[in-house]
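Only a part of the assembly is drawn; its chains keep their places, and the rest are absent.
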Amino acid sequence: MSKLRYGVAYYDEYMPYERLNEDIAMMKETGINVVRIAESTWSTHEPQNGVFDFSSVDRVLDAMHAAGIEVIVGTPTYAVPTWLVKEHPDVLAVTAKGPGRYGARQIMDITNPVYLFHAERIIRKLISRVCKHPAVIGYQTDNETKHYDTAGDNVQLQFVKYMREKYDSLDIINSRFGLDYWSNRINSWEDFPSIVGTINGSLGAEFARFQRGLVTNFLAWQVALVNEYKQPGQFVTQNFDFEWRGYSFGVQPSVDHFAAAEPFDIAGVDIYHPSQHELTGTEISFGGDMARSLKRSNYLVLETQAQAFPQWTPYPGQLRLQAFSHLASGADMVAYWHWHSIHNSFETYWKGLLSHDFKPNPVYNEAKTIGRDFQALSNQLAGLRKDNKVAVMVSNEALTAMEWFKLPDGKTYNNVVRWMYDELYRMNIECDFIQPSYKELNQYSLIVVPALYAAPDADLERLNAYVKQGGHVVYSFKSGFTDEVVKVRTVEQPGIISEACGIGYSLFVSPHEVPLKSAHADIGAEDNHVETWMELITSTTAEVLLSYDHPAYGDYAAVTRNRYGLGTATYIGCMTSSAMVGSVLKSTVKEAGLWSSDQELSFPIIVKKGTNRAQQTVRYYFNYSNAAVSFTNIHVEGTELLSGREVNKGEKLSLEPWGFLILLEKQ
Amino acid sequence: MSKLRYGVAYYDEYMPYERLNEDIAMMKETGINVVRIAESTWSTHEPQNGVFDFSSVDRVLDAMHAAGIEVIVGTPTYAVPTWLVKEHPDVLAVTAKGPGRYGARQIMDITNPVYLFHAERIIRKLISRVCKHPAVIGYQTDNETKHYDTAGDNVQLQFVKYMREKYDSLDIINSRFGLDYWSNRINSWEDFPSIVGTINGSLGAEFARFQRGLVTNFLAWQVALVNEYKQPGQFVTQNFDFEWRGYSFGVQPSVDHFAAAEPFDIAGVDIYHPSQHELTGTEISFGGDMARSLKRSNYLVLETQAQAFPQWTPYPGQLRLQAFSHLASGADMVAYWHWHSIHNSFETYWKGLLSHDFKPNPVYNEAKTIGRDFQALSNQLAGLRKDNKVAVMVSNEALTAMEWFKLPDGKTYNNVVRWMYDELYRMNIECDFIQPSYKELNQYSLIVVPALYAAPDADLERLNAYVKQGGHVVYSFKSGFTDEVVKVRTVEQPGIISEACGIGYSLFVSPHEVPLKSAHADIGAEDNHVETWMELITSTTAEVLLSYDHPAYGDYAAVTRNRYGLGTATYIGCMTSSAMVGSVLKSTVKEAGLWSSDQELSFPIIVKKGTNRAQQTVRYYFNYSNAAVSFTNIHVEGTELLSGREVNKGEKLSLEPWGFLILLEKQ
């Protein structure tokens, strides 16, 4: 399966006039070798209950196959047809805002048996029909599946049973969740109230975990259905997406990506990101690192932007830069959402490779160069393997808990994740993502732990042991504060990890005009300030790296590093400027022995590397700026793959604005 | 009917104590010669179902008649009585927000038969009673009628029938509205979902058009009822209002003013506007141009502000300036909302001519001078006719469509309309408003077309033909983009009008630090920037007036002008500063041969002209500033009507702060 794929989502059903042959001809010209179809159009494929019409699927499969274009077929279950909702309005999710109403996608109760009955039927009909078609290489189940906040009576009933199954007794629940507070105690299972009104953050967070479990179960159910038909060589994937802040920002709150990815053959994602003067590549790297980590393997970018919105339509060169950045993170496929721009309804301004006029345009023309290069370099670039020594530990549980207990200025978990991740990206430290439950910590030299606010004892003890055995950890503030049901630990903070960190604190305040003082940090005054949160730390055995420059808090530590066993634990007790946390991370990277010549380069020069199937080292050098930059090749001689030119060690290399080079090392 | 009327809304029912004779005495002193009554007080006139009490109407009519004050009687249907809602709660409109609740006005379902039955009865009772009263000169139906977002089950049912009637088949609907998208396809009429949840902009826009049709029908029904009683010489009018942004801002989204105005004898409007240091007269001009265009005749200002809110209470001189500005736009009546200030309930701070103490006050005293001058100058000023050579083309359909597909920074259709209209106003170019369906385009030399985002082919082709035959058009960005069901055209943009404009584009982006470059525009750097939207235009035959000063977009045109047949089509592909669009409009006005000496004056000196019934040219010169200004009379000699003074050609004339002159040309 390891070859480079260049694709688009293709909706024959949406076309304003017959376009199939002409579209395929243009795709071939562009180097498109895979299309993704069928996931959005249930009402077309089943126009009435039990009446099926797959003609648009059939004809697309046949035509694509004739043209040598492969097809990924989606199960069309994430948008329900009008007749289903008219017959059974209760297929729509009841949420905290009340009953649903028809119109948007992703509004159903994914536990509703009426929905599941019809979903199963259309899946079986569609997949059984297409599975032996030679164009079909794989399947996507549903799309960007989430739980859509489903919380109606039936879901509440399931939750009560889940709670009894998990905790056994109400006494335990009352005690662990703190239900005595404000008379929320439940003394009989029949009294269990709906969670939609709860003010109990522990209960709310447990319900969110339960809801994420619904997604895991739903996807596993779909995969099992599809697997009944899957042929040898075909794969099943899912289009995972990220916390959406107008673009793919961070860890997905509503889905446990690691658990949900389990039954799939390969992970898929969509990644959308700022562009034009705001293009940094960070989200491509973040989303790619996450997708690659889910199954610890290569992944598919099932959707990313071609033109998309007015603020995202790329400058010349950016589309190429973006495509190869995906490859550099380990993607084996880059597909655009979508081929053509939709002429009405809703996502009319989420433009595809083609504008509404279907004519070649500058973005399309640039795509042709990408298709050409993907084809030429597929052998050298597909199946890139990473051996990262740094991991970032992320947690749905910490994220949800911090939604309940927000930072004073409204920042959330993902702000802390990105605050740390982005600095690693800028200093060209590549990393994997792991969950707190991950057992093989010692395959990493450094683990970065942003705001691990809620975690069970065992996971924190494992981190202590990891340090003792020689690992290096950087924690941010708020790590270790509560247990897995978001109950604050009753010992001095940061609780269990105090042992490895060699510190303690019991007070925390909101910063007001607080700089940090240090002989170490090489940070100018404009970048030296604390924001959002500061813990008043006392060191027991740790070295104080930075302390607060403040009349009342001058004796407290802000950032510490403790040697514990064979490793070190660094603790950052406050939110700082990017430059400041970057400086701390830099010193930790050095401490962990991971500083190399690639770190002498930094953003806007981004370096990504890996090993191809021929066990050759491939290095990408990207220029994320609109000015030309240059650098010296400090590695062994090799070949620049785009130009085919030989490059010597020590040779000075130039990058065009938004340009890049790919160096294949001589072995 | 052509005489100047000076009026107030008068609510005998709201008076805290017996005031009628005293109020009339004060009105006479002010020169008030018309009052508007009865439109708000159904519950007073019908205290219980079928029990009627019109004593307050009777006594006001008698007393006004005795004093020689004319009366316009309103049908009291825009605010329903308590007993009606208690008996039939379903008279309240069900909207996307759920069922209505009693309290405010304008909350009923205007299609509800229970409401219509009772409305018809009170209308017949009231109008039959008053129609032969000698005080009554006309009627107002309802007030500021809109559809109040009515969208309950009965309305949805009507909409389905409307759709079948209009489009005949679901196949056509599915195709034209793009319902395959996100599985919204409707394959059986029974499956038609409620539109309140739709994400389909085409369907949503069609529903809005249907809702506007409900208003047209409702008003026509009322007019037909009233016409049964209307006596010779009496008129029926409607109080139309505008998009409300804390004041009368732009085209009314919920009503097709042109269609709704059809059955009326004369158009009426309310116009409210910023005042004090923010008074510019723009809204008086905008609202007046619209009202005059509805029936292409003079109109009534049924409501405008006397004191109104703290921020609107006029500076000395402003009330006079405002009153005569209405006349200068073609109003034959200026009436205040309202006579006295209300002592409790809701609009307590929307003060009338009198404060709550009913005593003379500075605003009232200034009104007395207006009443005096209206009376003195009625013969010369009433029935002013315009022969404007410039029209602004506006469209409810484009407005609604742009609500669905908002500009990236949240600006809407009316922002674009005002961006262009305001510059015409400032350069003293008077204009009419027309709809895209208007056939007699060639009566204009220049048509300004802001953001005509949705329009049928025929209307755009008519514009092409108009240019070919010698007309001049200025389009803003986004014009021509979609058809009448908001489906994006499948050809190169701007679609049909590309032919006349001599341009094409398929990409558009959000500006970020983009100035324009041009040898032509006389605009300083501070006014040279693009905002909101920019289209990347390629000229085919057009002259490029301005292009983008940007590394990636420097080759694209921003503003073009194309000679096509005997005329020109100017296309403004981006939003600019006011000064910049003003500069483009100025050059187009010159191109159209409309630049005259009046354009040598500009805001704050505002010039309005027309022909009175004696076929004399009347010119108003307004000073919209708090500094004295002067100008030279470049027209033939005439009489200044306020002072009676003769004015020579070439004479220098002065305007006091917030002052004005009226020159009657010698014939």
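By written order: A and B. Residues from 1 in each chain.
Note that in this section a residue touches a chain if its C-beta (ideal position, glycine included) is under 8 Å from a C-beta of that chain, and two chains touch if they have at least 3 such contacts.
It should be emphasised that the depicted structure is a prediction, and the values quoted were computed from it without experimental measurement.
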Homo-oligomer size of the whole complex, from 2 visible chains: 3
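Note that in this section only the chains that are shown with their structure count from here on.
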Angle (degrees, nearest 5) of the CA superposition of chain A onto chain B: 120
Distance between the centres, which are taken as Cα means, of chain B and chain A, whole angstrom: 50
Residues of chain A defined as touching chain B within the complex: 11, 13-14, 16-17, 40-44, 47-48, 76, 79-83, 85-86, 100-105, 276-277, 307, 309-311, 313, 315-316, 341-349, 355-359, 361-363, 626
Touching residues (chain side chain B, partner chain A) in the complex: 177-188, 190-194, 196-202, 405, 408, 482, 485-493, 506-510, 512, 533-534, 551-552
